[in-house]
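The structure appears below as structure tokens.
Heads up, one of the protein chains got dropped from this complex, but the rest are sitting where they should.
== subunit A ==
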Amino acid sequence: MSLLEIEKLSMKIGSLSLLKDIDLSIAPGEVLGLVGESGSGKSMTALAVMRLTPAHAQMKGRISFNGIDILGATEPQMCALRGDDIGMVFQEPMTALNPVKTIGEQVAEGIRWHTRASRREAEERARKILDRVGLPEQKFALSRYPHELSGGQRQRVAIAIACALKPKLLIADEPTTALDVVLQAQILDLLKELVDENRMSLLFISHDLAVVTEMADRITILRQGTVVESGDTARTLSEATHPYTRQLALASTHVPARVRPHVEEAGADNLLDVANVTRDYPGTRRSLFSRPEPVRAVDNVSLTMKPGASVALVGRSGCGKSTLARMILALDTPTSGAIKFRGLDIAGRSEAELRRPRRNMQVVFQDPYGSFDPRHTVERLVAEPLHLLERRPDRKERRDMVARALHEVGLGRSDMEKYPHEFSGGQRQRLSIARAIITRPKLVVADEPVSALDVSIRAQILDLFAELNQKLGVAYLFITHDLTVARAITDDVLVMHEGRIVERGKTSDVLSQPSTEAAQALVSAAPDLHRAIARRLQEQG
């Protein structure tokens, strides 16, 4: 008999249909992976089980959990279930914890609420579960606040909250999407262990097929609010009989066809020369009178890039890769060392002096939602870098340049009058690329440019990057913790760890045979769909 049974669940908000006839079931102790692209209804399905859906959502169908009719239950009945029999872990560890309460309070709170335990007892149990999720009290006192912990540690606290009362069902909604690959692997292992130990069922939601394959016994694939296919994980994904399943599987392992741009390799001058760059930040003051110890974010880094090159800068979160990128873009000044772009030293220059280099280097950010002013038209947004040009184009020239940039990224001239909210996430990332290439830069720095995108969109954007590299001869510096991106689109790779570049070389060599510990950790933690399917099939015999 299944623990959770969803039958013909439909959900509407106003006239917008979010879910349509969802069927899904989880047996006790089973791990079900719920896969789909953004907007496919994965999270809404999970929230429906918790009955934490938006206030105006109308639901039809049946959800039965452990014999209880969820949609018919009263609010007090639901409160009794939530946190006790059903625990939930959310995607964003940085915001999932209350910033003004200690981690001990936050874990103990649910225990006290459900068991009526005394403060002391609840704290004792909180201590135990925090210890179990890898936050022993000696190092992580219960009196710590969330801001004193890293993202991975906060996700451990969130897991402790969800698992404190050993729920029958744990729901994990993209629990590792915001973490780097090494942390992801650790958190996934922790979830697996907890599920085994407590014989919990797990509803594991992810957009990442490789991660789901590692975790789930069975998968259910959602698309636009309906179930496309559901079945045994390894079989479903290896046979990929359904066209959408096949499309997803192909997209998540997509490697763009690349033609190297024509660049005279040996003779060409370096596009970028970074020599012995170090960046210190002031540390936190220990007492009023002692000088704070500086924190070294980037430590004696040197690198060069040729025109038209495509280089990946990979490393775990907090390793200093974004700081390095900011210095290369002259948005931050090195504490020591020199950065030369096309022969010109850019460190410590005035904005006026930086106009020419800025024209030749542009940036694409991770979040296609946050990087546009929602009140500006596309024409204005994409034309933004044009003020860097020697001669201001007139209105007609400007429109022509915007139109050409839009055309190059696969959008049309008519998109010029629109506003950012009229575009999907993938289209918005195209807009940021259009904005980056409008001044014909020689270097584009892309900071996690595809990690916020769905797999199929991501494949398209990678194709676009590859095409522009060839067509415009623009060099790329990709900053990422995702090795599949590095593999797909770069020739050389730099592995960064604790502020230093610890390994460098041809991407294919370094990623197939990493020699340093830091690189090995990244490579072995990186989820890989083919490997995961093979392992599962082998286990099943």
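Structural remarks
Just so it is clear, contacts are C-beta pairs under 8 Å (C-beta built on N, C-alpha and C of every residue); 3 or more make two chains touch, one makes a residue touch a chain; residues count from 1.
Throughout what follows, contacts and distances are computed from a predicted model.
The protein name that UniProt records for the chain not on display, among "Cytochrome c oxidase subunit 1", "Peptide/nickel transport system permease protein", "ABC transporter (Lipoprotein)" or "histidine kinase", is "Peptide/nickel transport system permease protein".
Although one chain is not drawn, the whole complex shows that of A:Gly110, A:Pro334, A:Gly499 or A:Pro514 it is A:Gly110 that touches it. Annotation: of A:Pro76, A:Gly343, A:Pro374 or A:Gly541, A:Pro76 touches the absent chain (contact as defined above).
If you put the hidden chain back, the residue from A:Gln58, A:Thr95 or A:Asn276 that touches it is A:Thr95. Of the listed positions A:Ala57, A:Ile129, A:Ala158 or A:Met361, the one in contact with the omitted chain in the full complex is A:Ala158. In the complete complex, the hidden chain is touched by one of A:Tyr145, A:Tyr244 or A:Tyr419, namely A:Tyr145. Take subunit A: the residues that touch the chain left off the picture are 50, 52, 75-76, 79-84, 87-88, 90, 92, 95-101, 109-110, 113-114, 145, 147-148, 158, 161-162, 284-285, 288.
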